[in-house]
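Apart from one protein chain that is not included, each protein chain of the complex appears where it belongs.
Here the chain labels run A, B and C in written order, and each chain numbers its own residues starting at 1.
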Amino acid sequence: MLREDGFGSGSTRDRAVDGATVNGDAPLTNGNPPIRIGVYVCHCGTNIARTVDVEQVTEKAGELPNVTVARDYKYMCSDPGQEMIKEDIEELGLNRIVVASCSPNLHEETFRGATAAGGLNPFFFQMVNIREHASWVHEDRESATEKAIDLVRAAVQRVRHHRALETRRVPIRPEVLVVGGGIAGITAALTLAHAGKHVYLVEREASIGGHMAQFDKTFPTLDCAACILTPKMTQVKAHPNITLMTMTDVVKVEGFVGSYEVTVKHRPRYIDVSLCVGCQQCIDACVYKRGKFEDEFDVGLSKRKPIYLPNAQAVPQVVLIDPEQCIQFSSGKCKQTCLEACDRDAILFDQEERVETLEVGAIIMATGFQTFDARRSPHYGYGIYPNVYTALEVERLVNASGPTGGEVVLRDGEKPTSVGIVHCVGSRDQKTNPWCSKVCCMYSLKLAHLIKEKTDAEVYNFYIDIRTPGKGFEEFYQRVAAEGTHLIRGKVASVYQQADGDGELLVDVEDTLAGMVRRIPVDMLILAVGLEPRADAEEVRRTFNITCSGDGWFMERHPKLAPVETFTDGVYLAGCCQGPKDIPETVAQAGAAAGQALALIDRAYIELEPNTAHVIAEDCSGCKTCIPLCPYQAILHDDAENRAEINEVLCKGCGVCVAACPSGSIVQNLFEDMEIYEEIEGVLAYA
Amino acid sequence: MRPNIRTEADRSPEFARWITSLPGAEKIQECMHCGLCSASCPLFAYMDYSPRQLMHLGREGFEADVLGSFTIWLCTSCYQCTVECPRQIPVTEIMYALKRRAIEEGVYTEHLPIPILAREFQRMVAGGIWSARDDSRFVRRPSGVDGI
Amino acid sequence: MKKLAYYPGCSLKGTGRAYDESLRAVFEVLGEPLEELDDWNCCGATSYMSIDKREAYALASRNLALAEREKADLLTPCNACYLVLEKTRRHLADSAEMGHRVRRALDAVGLSYEGDVRIRHPLEVLTRDVGEERIKEAVKEPLKGLKVAPYYGCQIVRPYATFDDQYHPQTMDRLLKATGAKVVPYPFKTRCCGASQTGTLPEVGLHLVYRLLNEAEARGADVLAVICPLCQFNLDAYQSQVRREYDLEPIPILYFSQILGLALGIPAKKLGIDRCVVSANRVLERRAAHAA
Partner (left out) sequence: MREKADNTGPTSHEEFEPRIVALFCNWCTYMAADLAGTSRMGYAPNVRVVRVMCSGRIDPQFIMHAFARGADGVLIGGCHPGDCHYQEGNYKALRRFRLLRRVIESLGIERERLRLEWISASEADRLRRVADEMAADIRALGPLQLSIPAEDFASAEGAGAELTSPRIAWQTAAKEVAIP
């Protein structure tokens, strides 16, 4: 490998070109070509220049050893900015480039490209982050400028040691894992499957469909959720490129972008999925003559038996048995009437959990959300007063396939004559969740419309702000307002049931627009519960090695420019696991995630940073210290030569072995000891 | 009756700064006017300004309106508003501070017995006679305290 | 259990004497006689807080210092005292500046406070330390058929919910159930009674009192059980005035400790039941009827 250790001391500044500071050549050392560095300081409009004195940084940079030219420019990432680098390389014979601008996470690729366009190896480049790490976090101009100068000096000292490197290519497996079978996961899976990629769609529940399957109508167009979702669900089942796995959990993820090894656990449903045709005769035959247990899909508003179909539109159309409830499991003494009823012998009481390993190139997370538990806001009386409902419960009530066949009736079967809908329950509240859940305004208006249509009740929407940014949303709001729904701007403070016993509730709320408190009797109170990260989001993100933002949602790589990527290459986000979203947004994001995964797969390989480690054979003493430290088993001991050898295909470039090598014989590309020492020295060497 | 119009000259920026610098009261700035404080207030019915409006007037620096309001004297310190506030504004504590300031500045309305009662109660307990132990008819005064 | 210093507060020496009498009697029967904190002083209540915060904290902290000297926690039955003392305790723990000033004031009278005193309420002590089982065993005259509405008032659960649920407190409900009485659902459990306003702004206060009593009547309660001397006075003494303006049957207002005392077989006289303005005869009759 070419070594370019030599660099000379700085020479005096001898000429200035176009206002830029230009140094003379450094003398030749050790026969290597002299180091000639170009430093470019970006204003980023005023983002950097407002707080950092970029002219001063440029001037100081120009005085540093080996710096041939130092310039500042309004936008270094623009075409003219990049062109400037390219021209300087050609005209001034630069062989190292330093750009001081934003985070390398944003534009390192850009400037490596510009360096390469000038004919240099792209790794003869070093980036300095003076925006995120200086101008945006400091107010004091003097200290921010001082810091920027230090960081530039560090980069200049470091870049002198850079070597020419080649990026590595790693093949990408074409299969994709989609985690979660709601509308996000379904969309992503179908998009990929249509493109000819094989998809493993893993769903924890017994059926795909997610929350959307529970809804009746969807805002603002009021098309029926089932009508648009069910065909997609059946497509998933039928698609030759999709392997659907329900009642399955991801338990372990190993490997890295391009070749993930995913361990999944199939929980037993005690039914042979390949034999069951969903005829439901077993359910009819069950020793329980009537439903006894809370139906999860109907949010407890109906009862089901221990053997059941998750819901009428379930995909797969296969029953399951709840072993906690089935007598056969608890006592072993059931008459097993279900077994007799099944002419396909699909019931397997002894079915066991099964573990399987999948190999995929990319992963799409579509694990969704959970609704806020209304018991956490006890003053609304949910769980205490029977006529206080959550919005999800009411979604089931208004649904034609729901427990009441679409009739909006109270628990006693009566039609409500007045209904209150409380917005922002578990949203915009420091005591629960501070964020806006984004969909509640619209779904509350939708419920107001549907309830009015079905019951002709007085409907009161209690809101803090009505937020309807979306296509056709404001128009829908207008329509609901025109229907005579009461829109009362104020948050309900207290709810209690009247003494006379018919379950009527009294609601106290400030009508903030009228400036008075109103006391309103309602038969039914609906809590528009917000969206929150699933309870096990933290566990899941660890399994997949991704990040959660402070509020617990999965964190995207960049809030604007990489909204479906994560910090882990090859893992993408779709839908509400990243934050509250409505259906169109979820579908759009799922499409985007699938698109990103496709772009990755279709290239068939990925270029990786050449930051791997290698052993300098003649320095290695064969002590084997490094071998157990490597998390990827990339280091082998060559017994014949008594030295370590690193398989650079397996090396991921963490550098743990480098730091541990007693003889200093392991080198990590891009993070060589000398480079880091120089960088440390650089930030500290101040005049 | 005060006309229902205010100019910028009616605002006291100092008052706004003072009120938002009370412990926890910087949160007034984050009020989203949901009205939970007002609707949960047992005395709301008799107030001239709702607690929500009072917080807003304070934030904007309308000192005369705030200190001249009945609202602060009606507060019974039941803490319902404080507990409910989704932005965690310590409304009750702010009410205490407003009462103190109104008494200091002597701006409370004389026909309201509440501030006078508060003043008298304080005199009764402390009263400058922090002397010997005395089982008064109403309150137990501390003994042996010369004043703080 | 850490030693408890009983802090009755001014009200229990005046209008709330029945609370004092009944608490002493109940704890006596349960084998945990109360020992009064020596030389305690007024907590300052909420009014003082409206005048001078610093003095108010100093005033209240003196009681904390006295309790600490006796290595005791404070047992505080009055809602207002409970809140003021708890607030002072928290404030001294959180604010170094206030802590310093208060310490200086205490120092001047030869006292000190290191922060080692908990503020405890009889409801907490009875449900947690004594326990409902022991109480059930001690019940001699179960109050079968008596319908009680439990009213906790405001400051015991707000702003700090120290030993019970903020919205749906249960400790008094449990104690009342232990007596054999029926606890009726009472949604205004923690609504303010307007105590401090009934005297100053009768129109305002009386309406609040009316709402609370009317709701208890609507729920079919024979008696309203309270835990605060201010609530008791307010709901009891002003009832005749309320009835002049609103349609309302008289309803007795008893401290939970009085009801508990009756069940424990303590004579009504010793529980101060005769001190009620609104006659509590119907409660006594119920007991007598049951005993007969």
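In the analysis below, a contact is a pair of C-beta atoms (placed from the backbone, for glycine too) under 8 Å apart; a residue touches a chain by one contact, two chains touch by 3 or more.
Please read all numbers here as calculations on a predicted model, not as lab measurements.
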Displayed chains contacted by the hidden chain, counting the whole assembly: A
Sole contact to the chain not displayed, among A:A195, A:I327, A:L629 or A:L650: A:L629
Touch criterion as defined above, residue of A:R96, A:K147 or A:H614 at the omitted chain: A:K147
Candidate in contact with the missing chain, chosen from A:H43, A:K86 or A:R131: A:R131
Chain not shown, touching residues in subunit A: 50-51, 103-105, 129, 131-134, 136-144, 146-147, 150-151, 154, 542, 545, 547-550, 555, 559, 567-568, 611, 625, 628-629, 631, 652-656, 658-660, 662, 668, 671, 673, 676-677, 679-681, 683-686
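Keep this in mind: only the chains that are shown with their structure count from here on.
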Higher-contact pair (C-beta pairs counted), B-C versus A-B: B-C
For subunit B paired with subunit C, centre-to-centre distance based on mean C-alpha positions, whole Å: 25
Junction residues of subunit A - those touching two or more other chains: 379
Residues of subunit C whose C-beta touches two or more other chains: 166
Subunit A-touching residues of subunit C, taken from the complex the two chains share: 165-168, 185, 187-188, 215, 218-219
Interface residues, subunit B side, partner subunit C - complex: 42-43, 45-46, 74, 76-80, 82-83, 92, 96-97, 99-100, 103, 112-115, 117-119, 121-122, 125-126, 133, 135, 137-146, 148
Footprint of subunit C on subunit A - complex, ascending: 378-379, 384, 496-500
